[in-house]
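Read the structure below first, then the notes.
A protein chain is absent from this complex, but the other protein chains hold their places.
Each chain carries a letter (A and B) given by its place in the written order, and its residues are counted from 1.
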Amino acid sequence: MKPFQHVNASTTDEAASLLHKSRGKAKLIAGGTDLLGILTDDILPAYPRTLVNLKTIPGLDSIKEDSKGLRIGALAKLSDIAGHPVIKDRYPMIARAAGSVAMPQVRNMGTIGGNLCQDNRCWYYRYPNHLGGRLICLRKGGTICYTLTRDNRLDSIFGGPEGCFAVCPSDIATSLVAMGATVTTTRRAVALQDFFTPSPGTILDADEILTEIQVPRPREGSRSAYLKFRLRKSIDFAMVNVACVLTVEGGLCREASIVLGAVAPTPWRAKGAEDVLRGRLVDDAAAEEAGQIALANATPLTMNKYKVAIARVLVKRAILASA
Amino acid sequence: MTKFHYIGKPIKRLDGFDKVTGTAKFMQDMEVPGMLTGKILYSPHAHARIKRIITDKAERVPGVAAVVTHNDLPPGIDEISGLEPGMVLPPTAVPPYLFRGWGLQPDAIVRCMGSPVAAVAANTEEAATEALGLIEVEYEPLPAVFDAEEALKPGAPQLYPDVPGNIVFDWKQEMGNVENGFKEADLVFEEVGETQPQSHLTPDTRGAIAWWEGERLVICTATMSAYPSLLPAMAAAFKLPESKVKIYGPPYMGGSYGGRAFNEACFVLVAVLLARKAGRPVRVKLTREEDMLALTRCSTRLHAKIGVKRDGTITAVEYRAFLNPGPWFYPPWVNRYFTHLFKVIKCDNIKARATLAPTNIPFSGGPFRGFAYMEAFLVAQPILKRISQQLGIDYLKLLQQSFWRTGDKVPNGPGRYSVLSSSGIDEAIEKGRQLIDWDGPTGPDEYIGAGYCLPGSAQFPSNVILRLNRDGSIQLETGVIEIGAGQYTTLTYMAAEAIGAPPEVINMTRSFDTETQPWDGGQRSERTTYSTGLAIVEAAKELRQKIFNVASKKLGAKADELELEEGVVFVKADPAKKMPLSAVGLPIVATGAFVPDPERPWASGPVVSFVRVTVDKETGQVTPTKLVILNDVGRAINPPVVHTQNMGTLSAGIGYALTEEVIWDSDGRVLNANPQFYHTPTILDVPDFHSEIIEPVDQIGPFGAKGAGEKVLTPTALAISAAVYNALKTNVNTPITPDKLLKALRKTE
Partner (left out) sequence: MKQRTSRRPTVNLVINGNPQVLEVGVEVQPWHTLNYTLREVLSLKGTKVGCSHGGCGSCTVLREGKPILSCTTLTIECNGASIMTIEGLRDTSVMTAGGMRGTTTGNLHPLQQAFIDNYAFECGMCTSGMILSAEALLNSNPDPTEDDIKEALSGNLCRCGVYPNIVKAVHEAAKVKKND
């Protein structure tokens, strides 16, 4: 890695002010599992002068439950979330999603905040500088998104609103959005769904810090399922993931929340599929139809039609698993 | 049958202690006092001429000791051929130029993206990296070609002025009469298939430390072919006698799988040039991404045509192959490929033509756990699946018809044949059929497949030295490095058996050293057990003779009346008359050699894999659930190690069949040079597995041993692909990823 300075922050205010003063030259580090890879490959034209360490801020990694629901500090580790008894018991989908990230070591290091704020994994964006030079793609201020004319098997099947077709890689985002999570930053509180933007990825300002994630208590009688499809059973990012929360009463679906991940630049809510389930008996036919509807508007690129097929099946299976 | 004292039973590995305690030294752990760090600048173009390269600013960075470019290359370097002793090439083939392709090129042309254009040595990595960023290069991009068949077309971009038409190797051979064969056929099947490049992803990446001691060059690197390839290459490059180039290795090699077998010279040269200019030792250690660009399995395309009678008799086979090695080409590899093509399906009438054409894809075609078998078998054998389906003949039966058996004259290189010394194939098939329950029921979405491969070890000479110490202990000196397959253990125990001394008193030298250790052909093509083993047997004979000569006086018997067992010399007729080895009292040196002889029958063991997989036809995911490997190894010197090799190679076979591929874009840029996106199997991806050793009697190898390890990869990938065929009724190119599987399914439905 090229040189940088390193500062341990002791409060979020201090961290925010360090970011502010650096005028874009400082970068936050949480678990570092994403950031250090980016710095090693030197993929961005601007290399940070300073890293501001959030791990030294007391209390930012707490996991608590109160009457409203779950509150997870941005610095909570993925392994702590996956293994937390309350989360496993009452928010099992979040534990599942956290436990599906990467591999045990990364989960012992990576934080939930870092997971939600992680940069995308597009292999043009990530092409290492030392192998002949980084690519200045649209997302880095260039003029083209390379996925459009080259291998795009991993990219968006729901378009690229800002011209970039890289997908949001986070596993946890999918499950949290499906649970109706909200987040708090040093500047605002928003629904997680609105936290994500196609490019640069989140709404965060350069000096803004994500501090907490809130998850409302699941409705009485609701059930959930999280499915992740990947090539290998460990280490790999999702090719597609699906989170589904259903409330079924007397055999009929009252509420449905279905979100797909790794299919679009932000977590993708399958509104149409949710609508078709409400008030219906959740059986094979309904699940199948919901899957069809969820993917009806897909606009795959030249090499990723298969992701449409997988996503459709995953939606169906997730619905059946949570019915 | 002879009774063995030491071999043939489970032996704990001698490298165990070092490896479980973290004290084993690999290339990444090697250091030399005062060494500098070398870093390489890579080309952003797949094909370009370097018009100007300015290094002044880089040289002025504090801590930088040397910057080298193509201008620092010794003259004539691109004419150095790597043809090794005993290698036969068709007369029209271009020699295997060792320094061409990936690496600094004297004609200032880069021929793949990620080829070195300059390098820096500095006292810190930070300084070296900073300096790399300050080197200014002006390129004139040239048109590039990425496909071998395209490269052969008129008007295609030309890679080398002295290789007109990009034809490096083009060879045709016919056995029997293929035209007549097709006339006899009731049906003719045709198929085109491809094999993808596979990264070795050796756990340790390439590295070298080099320095000069006046006119003497010293290199430390982990290679499998120090003596046959790297040593002559370096000596020729710098016009030094081989005796003035010392190449030694770390005690252990962090995986090779064939990846450190042949094209080491381009890379090592960078360290050597930097060291020469800096006047100090320089270590160049490639990062994982750099390493992945340096060598992969070759990419191939094969057109196959097979004539059959309705009863399944194969009457004619015709192949047309296009091989894409990237800019680094190695004709002997094609030679092997060509040979293997003839072995895939046994038939009286076979015709083949293979053409190797260099391209600008960003890596170089080389061996991978097998010297070109995968590439030949993986495309040619699946055509039998279609035949079996269409004619309604059991696939195993058809497969069995296509085996070569003991005594068969098997094609072995252009225009040459070898007699197969033994083959346990029928036993393997029978056992495998039962173990996988071939005729038994299958679960929902479950399919069974089988694959077979007959490897052919390329043969290289070996030498060993045995030294008896005065205390009765013995030094075994070889040029062999432990690559993980248990070489130290196997060879030590073979020596013990051949000499008649307990393994505990034998010490095998760790690694090779061209200055002090005898010449060895390298840990390639499963040849170590066989070739070095035979050299050990010969040296042991000489050592025993010399020991008997000394002991005969002391024991008052003739030398030929003596025997040596378990470290005790005794009179055969009167075992009470005996003495321990320590009583010999003299240091004794003996040598042994193995020299390959093409006329000698050929010890090659077939291997068969059986697999059960589940195919999720909705998502396209294939999951192996059970694997059975049956490996004819002649004799297993250390059975658990053979099982371990079977198991290990199988995992790379699963990877090759299902997930592993190097992906490049239309500019020739590798997109997944990173283990996150290059999917080699994890512990959760490897199924339940059973390994069987088949040991037919063989008179050729040392104690009847043949090669064991690498050949398992090919039949495993083949078995998986055959099982998937059963699910889809069509062949899918590897890796059989969900996108391809779903596409194939859409087509067949």
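Everything that follows uses one rule, which is that a residue touches a chain if its C-beta (ideal position, glycine included) is under 8 Å from a C-beta of that chain, and two chains touch if they have at least 3 such contacts.
Computed from a prediction, not measured in an experiment: that's the story for all the values here.
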item: Hidden partner chain, touching residue among A:T197, A:S234 or A:Q292; value: A:S234
item: From B:G648, B:G668 or B:P735, residue that would touch the chain that is not displayed; value: B:G648
item: Subunit B residues that touch the omitted chain in the full complex; value: 12-26, 28-29, 200-205, 252-257, 287-288, 483-486, 503-507, 640-641, 643-645, 647-652, 674-676, 680-684, 686, 689
item: Subunit A, residues in touch with the chain not shown (by the definition above); value: 1-6, 29, 32-33, 36-37, 39-41, 51, 53, 55, 79, 102-106, 108-109, 233-235
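The rule we apply is simple: only the chains that are shown with their structure count from here on.
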item: Separation of mean Cα positions, subunit B and subunit A [Å, integer]; value: 42
item: Subunit A to subunit B touching residues, read off their complex; value: 2-3, 41, 103, 121, 123-124, 126-128, 130-133, 146, 149-151, 153, 229, 231-237, 239, 303-306, 309-310, 313-314
item: In the complex, subunit B residues that touch subunit A; value: 42-45, 113-114, 126, 129-130, 132, 287, 289-290, 293, 618-621, 658-659, 663, 665-666, 669-677, 679, 681-685, 737-739, 742-743
